[in-house]
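Partial view: only certain chains, each at its native spot in the assembly.
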């Protein structure tokens, strides 16, 4: 009940991966349980966010850009550029693992919840997400 | 081993839900495992916090109010008022899912740890929390 999904990102941006995870849950036959989603990187993260108005994600990005500024002279580690350390700190603040309940064979998200892959680096990257399902297959 | 709890909040505040979760764990018969707790919203969150001195939660709120100010003119998305975007960002920073170990049939929290529902909107809301228990029922 485990798979690895790969996503190409165009650089700093958010991408709704709810459908990709739900497809795997549907194929698995798990009816009740938990879907554990994990990103195998330290400069891209996972985030549950409002999914109706794209301005919400743009405002999250504005807040992040101000709270963890690219090129902050405070940072020593800048080998890969001004977005290197901010990528790590943004990932820690938003988190690299998320678990969502599975109910009646699907992710039990709220109406306005979407599951996003948040790319924090400026350049395009390939990101790996490991999904593990825990639970029971027959409806009890 | 899954249930949905509903909580009425009076607007921005924290509420200790440790007892509610522990009651469900006790009734379930799960002896060893993990309790997964998930809030189905994007402007209320879950938080583990010190549970002895209410000033700690008041100070967390002071920090949040300063780090993510209500009505910040930077925010574009303000359809539901000055606390709309801050509610989303505060929820992302504190998180919408938490998992706690179950040991000997109860949540294995530290002495000073409480599990809180953190309402970030100014107005009263009804919030849904899905609890899923994973583990074994007999003590091994």
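First chain written, first letter: the chains are A and B, and each begins at residue 1.
Just so we're on the same page, a contact is a pair of C-beta atoms (placed from the backbone, for glycine too) under 8 Å apart; a residue touches a chain by one contact, two chains touch by 3 or more.
Computed from a prediction, not measured in an experiment: that's the story for all the values here.
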Inset, instruction - With 2 chains shown in place, count up the copies in the whole assembly for me. - result: 3
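Just so we're on the same page, only the chains that are shown with their structure count from here on.
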Legend entry - Centre distance in Å when subunit A and subunit B are each reduced to the mean of their C-alpha atoms: 20
Legend entry - Residues on subunit A engaged by subunit B in the complex (per definition of touch): 32-34, 47-50, 53, 55-56, 58-60, 62-63, 66-67, 93-95, 98-103, 108-113, 134-135
Legend entry - Footprint of subunit A on subunit B - complex, ascending: 1-2, 36, 38-43, 67-68, 74-77, 79, 85, 88-89, 91-93, 95-97, 99, 128, 130, 132, 134
